[in-house]
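Here the complex is missing one protein chain, while the rest keep their positions.
Moving on to chain A:
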Amino acid sequence: MALLFSQPYPCPPPLSSSSSCCRRNTTTLLLSSSFLQPIRAHQLVAPLRKNAININMVVVSMSLEAGIGVMGTKLGMMTYFEPDGKVVPVTVVGFREGNIVTQVKSEATDGYNAVQVGYRRVRDKKLTKPELGHLNKIGAIPMRHLQEFRLVSVDGFLPNQRLSVDDLFKEGDLIDVSGTTIGKGFQGGIKRHNFKRGPMTHGSKSHRALGSIGAGTTPGRVYKGKKMPGRMGGTKTKIRKLKIVKVDNQLRVLMIKGALPGKPGNLLRITPAKIVGKNIPKN
């Protein structure tokens, strides 16, 4: 019984998803065979592109990136003087060896368009055999981090292609940067959720305590998601629309206005800023 149940289960989802994909395609442009024949799909790239956007809008629009991004390493913060004397606090982001395309995922092979990028070269023995095998398949150097950038179209990306930061980002561009924040441990409600403090004197006994966490007998429980003390930090966060102040080509360094998550040495993911209606389609 268990065998029967487990066997058919993994099979249907890919089948159904591919069939639904084709159906969606037929309804939009009547190109149902394009996914079955990748060569023809390549020939019809230009007329297909608009169609591809439509499909992605239906399937996923949340995790789409505005363009291909790179991974970087936070180096620290410093001051930058603008010519008119304004002081700009900037975070310096460096790049270690890497930012190589390791895999190009397309609608035909994986059901979505994405570019997988590797970052930070390590020794062979630092990686597991499956990781090494994946990288050796395209002849790439062993790299610690692999991340995917989901794109509308993956034309022009080849495996083992080096992404150059100078080409991708220019001074004055807006970018989104995501990374892991500094872990702050177990924190109370005041620091974690910006709660108000109680009076410290005048006979008050609730100094930094939480206060009420809900009504009484009705509902007779604490609602899910109630903001309470707990672990703070150490989570992934994305800071949006940061401006690139300076690109140093010699040192291969980006200077980004404002603070970035984590301490120096932290892994960062830098992508062009997502602006709805401009480079991300409106829903």
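The criterion applied here is as follows: contacts are C-beta pairs under 8 Å (C-beta built on N, C-alpha and C of every residue); 3 or more make two chains touch, one makes a residue touch a chain; residues count from 1.
Note that contacts and distances are computed from a predicted model.
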**Fill in**
Choosing from "Ribosomal protein L19", "Exoribonuclease phosphorolytic domain-containing protein", "CBN-OCRL-1 protein" or "small monomeric GTPase", the absent chain's UniProt record names it "Ribosomal protein L19"
**Asked** Among A:73, A:106 or A:178, which residue is in touch with the absent chain?
**Response** A:73
**Request:** Sort through A:109, A:164 or A:206 and give me the one touching the missing partner chain.
**Result:** A:164
**Message:** To test your reading of the contact rule: which positions on chain A touch the chain that is missing from view?
**Reply:** 70, 73-76, 78-79, 81-87, 92, 94-99, 121-124, 141, 162-165, 248, 251-253, 264-265
